[in-house]
Each structure stands twice: as C-alpha cells, then as structure tokens.
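Of the protein chains in this complex, all but one are displayed in their positions.
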Amino acid sequence: MTETVPYWEARARALARCLDADPSVVIIGHATSAPYNSDDGIRDRYPDRFLTPPISEFAVLSASVGAASAGLRPCVFLGTSTFMYYGWSAFVNEAPHVRYLSGGQVSAPAVLHVLAGARRAGGVQHEHTPQSMLQGIPGLRLYTPATPQSIYDVVVAALTGDDPVVIADHVLLGETEGPLDEAASTQTGPLELLRSGDDGLIVGSSLMSQRSLEAADSLADGESLSLTVANLVTLSPSPWAEVAELAERHPFTVFVDEARGPGSPASYVMSRVAEQLPGERLRLLCASETFYPFAPALLDEVVPTVGRIRDTVLAFAAQPR
Amino acid sequence: MTETVPYWEARARALARCLDADPSVVIIGHATSAPYNSDDGIRDRYPDRFLTPPISEFAVLSASVGAASAGLRPCVFLGTSTFMYYGWSAFVNEAPHVRYLSGGQVSAPAVLHVLAGARRAGGVQHEHTPQSMLQGIPGLRLYTPATPQSIYDVVVAALTGDDPVVIADHVLLGETEGPLDEAASTQTGPLELLRSGDDGLIVGSSLMSQRSLEAADSLADGESLSLTVANLVTLSPSPWAEVAELAERHPFTVFVDEARGPGSPASYVMSRVAEQLPGERLRLLCASETFYPFAPALLDEVVPTVGRIRDTVLAFAAQPR
Amino acid sequence: MSAGDLTLLRLMLQARRFDEQVLRMADRIDGHHHVSHGLEASAAALGLVRHEGDLVATNYRNHAHLICLGHDPALMLAEILGRPVAPQLGRAGSMHLAAPELGVLYTSAMVAGGVPQSLGYALALKRSGAGVSFCLFGDGALEEGVAHESLNLAMLWALPVVFVCENNAGEDSPSLTAVAEAHGVRAAVADGRRPREVVSALRDAAGHTRDTLTPSFLEVRSAEWPGNAAFFPKDVTGPTDLSAAAAQSGSPWYDADDPVLAEARELLAEGVPAERLQAVEAEVTAEIEAAAEHALTAAPASASLAEVAHSDVWAARP
Partner (left out) sequence: MSAGDLTLLRLMLQARRFDEQVLRMADRIDGHHHVSHGLEASAAALGLVRHEGDLVATNYRNHAHLICLGHDPALMLAEILGRPVAPQLGRAGSMHLAAPELGVLYTSAMVAGGVPQSLGYALALKRSGAGVSFCLFGDGALEEGVAHESLNLAMLWALPVVFVCENNAGEDSPSLTAVAEAHGVRAAVADGRRPREVVSALRDAAGHTRDTLTPSFLEVRSAEWPGNAAFFPKDVTGPTDLSAAAAQSGSPWYDADDPVLAEARELLAEGVPAERLQAVEAEVTAEIEAAAEHALTAAPASASLAEVAHSDVWAARP
C-alpha cells in the first residue's frame, strides 16, 4: 500500500518497524522532536530501549560500536553532524575494522544518524557535510536519502545489515512529502530516480536531489528540457558504476553536491564516470569554497539553490558540444 | 647554494630556520627522532620553545589553535596521522573559522604535522590518509610535499603564513635524498615537477610522487616512454587549474593517490580537469577499497607500488584513443 | 565595590535587558540563539575582574559575557539578526559573537570548544606577560572529555587559566569541583544567585592565577531560567522590573533565583534609595532600545552579499 507521508514520519515508521522486529535494537539520543529526531510516540512504547546520553560524543559513539560488536543494534541520533567530530575515531577508525581484524568472526553494525548540510542559520560550526570525509572509509556504509521511501529503506537497511552505517540526513528534508510503501522491498539500491527524461541527467544527493528535482520540473515547464534526476542514496560503497550506466544514456550529466568541491562525493563519482566514458559531457556544481555563513541571504550565495541549479543546467544544455 | 640532503634533514633545517627567525614559533611534540620527527639538535638550542604534551590530542590541538589566535606560531608534531582523529574538531571545525568570524581581525595559523599514508606494518589503525578528509575545509591549507626542497618550503610557508595548516607527511620519505637550496624562494607553488617528458603526465602526491618518479624512470629506460611527473605539493586550496594546464600539454594524464578512490584528492583534481578538458585521456590509480593491512606483503596488494604504477601507465599509454 | 555602588547592578541589568530585547525580536532571528537569564552574576564578575590584555573564551551562551565586557549591543543585535554589518557581517550569528578588542578573539559554539583554546590563549599570555585567560563554560562541558584533558594540561604546563563553570543543572546536581581537584586544580564554588559572592570568588580565583601563573576553577551555581526549557527560549517570566525588589513578586524565579533582583535587594538593604535604582533601570532600558533601533538601521557593508560570503577565508598570501 502506498501512502503519501512526510519524510520525518517515514523515518519514524522505519524505526518503529525495526524496534518491533528486533529486540536488540536500541536507540541512543535525546528527546527532541521532528524534524530533528524521529522518536515520536515510539519512545513511549519502548522506554527501556531508549538511552539518553550525556554530552560525551566520543564515549557514546564508541560505546555504540562496542555494543554492536557484542550483539546489540544501537542507533545513535546525534543531531548536528559536526558533533560527530568529537567522536570521529569511533566510526572512522574503530567500527569498520572489527570484521576485518577478526577474520569475519565479529561485526560492528552500529548506526549513526546525523543531520548534515546547511539547515539555514545553523552557523559555520553546525553546518557541515561530513559525507565528504566518510566516503573513503572501507566497510562503513554511508547513505544520503532524499525521499520518504528512501529514508525508510535506508533506516531498515541500516538496522538489519551487518556493516556500521552513517546516515547523513538533512533537516530541510523533514517536511518533504512523498509516497511510501512500507511493504515494498527494502533492498536499498544505490540510486533512486526522482524523475526521468531524455535530454540530460542531474545527479544529486540528499537535499540537493530535491532541489534538482524542482529545477528539472521548472526546466520541463519553462524550457521544454526533459531531464532525469537521480539521488545517490548510497555514497559508500561508491555507486559510480551505476551512475556511469545512467550517464551513458543521457547527452550530459550535471552533478550537484551541497559539499564543497574538493572531496565531494559527486566529484569522485564524476571522476570515475569521466574515466569510464571519455568524452562524456560532465559538469560539477558544488558549494563554493567558503563556509556556510549564518545569515540565510549569505548562505544562498554559497550552496546550490534551485535557481543556480536551473541556470547551470540550462547553460550547460545550451553549450555546443 | 644547492646541497643534497635527506628529506628529514631538510625538514629539520626549515624548522631551525623558523625558530631562529621568529621567537613566537613554539614546537609541541615528543622527542622521537628522525624520520618520525625532526627536532634533532634544535630542541637543545631552544629548550623553552619545545613543549611536551600529554596524550590528550584534542586539548593539545585545540590549545595550539588558541595559541595561534593569541599570536604564537605553534607547530604540533603529532606523529601518526590517525591520532588527529581524537582532536578532529580543532583543525576541521575551529581554526579555519577564526578569521572569517572576526571579519579578518584575527587569524589562527596553527600548524599540524602528521605522518600519513601506509608506513608498512603500522597496522589498519595507524595507517590512514586523512588528506582525503581535509581537502574540503575552506581556510585550512593542506600540503603533501615529496622532496627535501618541498618539505623545506612547506614548513617555512606554514610557519610564516597566516592560515592554519596541516602537513600530511610520510614516514617513508624520510630517507629520500634530493637537492635543497635554502636560499631559494620559499614561495610554495602548488606543483613541483619531478621530471619532464612529452609522452604523458603522472600526477601524484607525497610518497606516490616518488614512486611515480621511479616508475617513470623505468619506463624511460625500458619502454622509451618520456613522462612528466608532478607532485601536488598543495592539496588545499586545490591546485586543479594548474594541473589542467599541465594536462592539456600531455597526451594523457594518470593520477596516482595512496588514498582510497572515494574522496581522494586526486579524484577531485581529475574531476575538474575532466570538466575543463572534455575528451582528455584520464586515469585514476588509487589504493584499493580495503584497509591498509599489517603485513607488508598484503599491503603491497593494496597501495600503488612502483610496479603497479608502471604497469598502469604502460597499459594506458598503449590503449587506442 | 563600595556601599551604594550600582556598577554591578547596571552590568547585570544591561545583560538582562539585552536578552529581553533578543526575545522580543525572536521572530526576526533565524536559527538558534541562547539567552543568559540567570547567569548574569558570572558575566558581570567577568566584566569587573578582567584586566586589559586578558583574553576570554566564552561559548554559545555568550550574550551576557559580551555585554558585561563592554561590547556594543547594537553590533551584537545586528549580528544576531544576520545583518551584513561589520565586523562580523552576519556570518556569525548569536552563537559566535566575538569582540577581539575586548579579549574575545573567537567564540566556539561547540560544547567545551573554547575550553582547550583558552589554554592556548594562556600559553601565549604567559610568554608575553600580558595577562591571564578566562574560560567560561556550562556544566555540560564537563561531560566532554576534552574539558578533563584541559584541566590536566593546564596543570602540567602551568597555564594561567581561570576556568569558570556556569552550572545551571539545578540545586540537587552534584558539585563539579571534585573533577577539577582530581587534576590538582584549585577549585571553589559560588552561589550565582548572590552576585557579590560571585564577584569576590572570581576576583580570588583570578588573583590566584595572576600570582601563581597556574590555573584556578570556579563553579558558579545558578538556577536554570525556566524560559530555557523549550527548544527555543521563551520569555515566560516577563520583563525584569527592579521595583519588584522591594517586595515579594509572587514569581518563584524573581523571588528566589534571579541574580539581578537579588543585587537590587542588597542595594535597597544598604539604604540606596529606590529612585537611584529606577534611574539606572531607565538609562539601561533606553540604551538597549536605542541599540535595537541602531541594529536595524546600521549601514550594511558596501560589499555584495557574494563578496561578504566569500572573503576572509584564506589569508592574503605573503
């Protein structure tokens, strides 16, 4: 059955499903409400499976790694992604090694949910895109869903899979509405098509995919440009091969990323597509190389807006080959 | 005057020069000797400007940021790069903001020297390439020198410039010999040419540039392939425009990086080169997507070796356009 | 302070009126902001005890600290509103307010972010002899390991840091001095509802640090202001009214917890006429109203928004 639900509700339902299905799932986080967090109602149903942490990110993230190694399925809701920097070592330099060093005997499927990107007026220290830093860690799955269905699938995949996971979520997706089919396969594909068209391809991740969709809709209406928009649901392991396949079927591909260019997930995928498909027309649109400033009017000069995506795609489409 | 000196000695001499020239330079680190560290002899000359830290990376790195904001020029020798993860926030989410948030009134030119990459038998937790994670931080300079001259220039640039800096150094470069001219300009260019040729270009960083040089020398001897090898001395701000210029003058470009592909500095540069020069022949050779295992025989299956670089370049040169 | 001196009251009231103004403007403020209601005693003490040359590390809840150090409320409000007014240009917002000329070089909004940086300030100051470093943080900061590392490092390197923990975790919460003492740092407690006690305790701590060039630790215990309880602060207690000091107001907060009214009561008890208090109140109220006016009208930077967003990222190369 497909319903239309807000993004945050899909997230909460996935969590409820996992808590119902598996008594080893425990949630570590504060009781802040949607869109920041997703425990509405569920906390009351499973009070003993919600743990309230002190402001000790390093110990808490590491404890989740240990708990996962010992058989629990902890999911930490940390809030702002940069708080993770205080416990950076846990998911970057501990959890991923557990299986490798035990010759496959032990896994540490701890799940970390953070709010990444620029939420507007969060300030330079609260708005970051750590997905750029996390995509090169072998064994650490990294997801950037963009729709109710994909956040649902991602939460279920994270809490049933055997790898440590970071879900780089986005505050500004919280109220996005979209279809959700809870019964559909939760086998998360690395790409989600948000619309299809023949004239070109836009590849985004997280919020940028929604903005790209808006830009593409407007280009379809206003400029008769018919575009495909794909979201990178999975950033690691890298979905570049799937993107290359899709890119090959379109006259051009524009990559849109909220991260700064250097180290951006989009740029890696693009480099592999360029290697695979020499001569393919490729364009990279990222945040400009500055901080995400506090004032929203300044921020709009920095991260790709619907308008800037639209203009970039339109200009690129018009360029002679 | 140009002399031939080992890499670690060039590093020590640059440090001595900075200590001599500027009383605000202080060194924070342990007294371990070359090739790990570079304080031989200098420590005795300036005992009160060397501080021995406890095993408190977060406090120590943050203190260096504060000291730099207050007018000192601290240089932290942390040893193994992954220890930085314990104090990740300091250089990633504190130091770079100081100038921006003060409207240009205050800067925090703290310098951090770490040993990155795979040193052989360091183990999965001690061998990392955090440069992948650091290249997208605006305002944070990131250097990967590969020769005695470039480490010298980089240390001097770091300790005289006004930005926070990370020097991602490499244990295995320590004994490399090369020319050093202390009187030469220390204006660090983003690229250093290690050899020149017309048949193709190899772009590396840190140890990979030395390995590429060896591979290129062997291809010149054995296969009459005449290659240019360039080291990315600076990774951030990104040197992609300079690389694009160089790539344009060569029939093909191979990028070699000790990091895993996703997020690797080489892949970002390559994505921009591909965007700038559509149709350019580009190839990306990175560490494979696993950990750096302990046993050297296993490690050689993972990071680009001279042999693998040589084979990759040879095969790519031979491919039909 | 001599009897009848209204300096302390004025400082605290400036901080309070400022934050009341912030709360009144909340619908024009993007994003989070934190007010200092109830913590004015340590802020005023900081303003009174800091010497020129001393450096200060504050935190996301910094309004009162900056006001009491003497920062311009109009500039602060303009920044909190995100206006592109120099020097912070709307890039910082409430949580990163700073004022280098008053010793606040930079403000970290991470919990405990400023704590280890204040050690670096102290290292520089110890070498220059220019002063000591003050470091202000909430009780939550002591849940972060880096605060413990910092206490230890400050002792090891003998750094002149005055740690000030603004503990608003509630009456029943344990004292945090044992943590400082476990690292050998001299520690004391003061009651944040008794501003004069806070001033003298901070003077004492700072004196120790100035004399010995070693750290000291002061825990200031205050009640949490009820308006902080929600995700965004709400002015649930209503504006502060000094005339309420003359009698019980019926509000538990104002009667028992508010340091501003507590100081007003001390002054009345000393025999200061209520009119003098009212005069100060009127001046401060007018001052903050003028600042709000100025914040909204101050000339924006002449640079474009794009330039403002992208400048001061990299140093000009030498």
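The first chain written gets the first letter, and so on, giving A, B and C; residue counts start at 1 in each chain.
The rule is short, and it goes like this: a residue touches a chain if its C-beta (ideal position, glycine included) is under 8 Å from a C-beta of that chain, and two chains touch if they have at least 3 such contacts.
Remember, it's a predicted structure, so these values are computed and weren't measured experimentally.
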Could you list, sorted by label, every displayed chain in contact with the chain left out? A, B, C
Just name the one of A:Y7, A:F58 or A:Y152 that touches the chain not displayed here. A:F58
Pick out which of B:Y86, B:Y100, B:Y152 or B:F252 touches the chain that's been left out of the picture. B:Y86
Decide which residue listed in A:A10, A:L72 or A:M133 touches the omitted chain of the complex. A:L72
Of the listed residues A:G29, A:G139, A:G174 or A:P239, which contacts the missing chain in the full complex? A:G139
Touching the absent chain when the full complex is considered, from A:V5, A:L19, A:I42 or A:A108: A:A108
Take the complete complex as the reference. Which residues in chain C touch the chain that isn't displayed? 143-149, 152, 178-179, 181-183
Spell out, residue by residue, where the missing chain touches chain B. 32, 54-59, 82-83, 86, 119-126, 288-291, 293-299, 301-302
Pick out the residues on chain A that sit against the missing chain. 26, 51, 53-54, 56, 58-72, 74, 87, 89-90, 93-94, 97-109, 138-139, 141, 160-163, 187, 237
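Assume only the chains that are shown with their structure count from here on.
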Taking each chain's centre as the mean of its Cα atoms, which chain lies farthest from chain C? B
List the centre-to-centre spacing of chain B and chain C in whole Å, with centres computed as mean CA coordinates. 41
Residue numbers in chain C touching 2 or more other chains? 89, 91-92, 96, 108, 110, 113, 145-146, 313
Of all residues in chain A, the ones touching two or more other chains: 58, 82, 86, 124-125, 289-291, 293
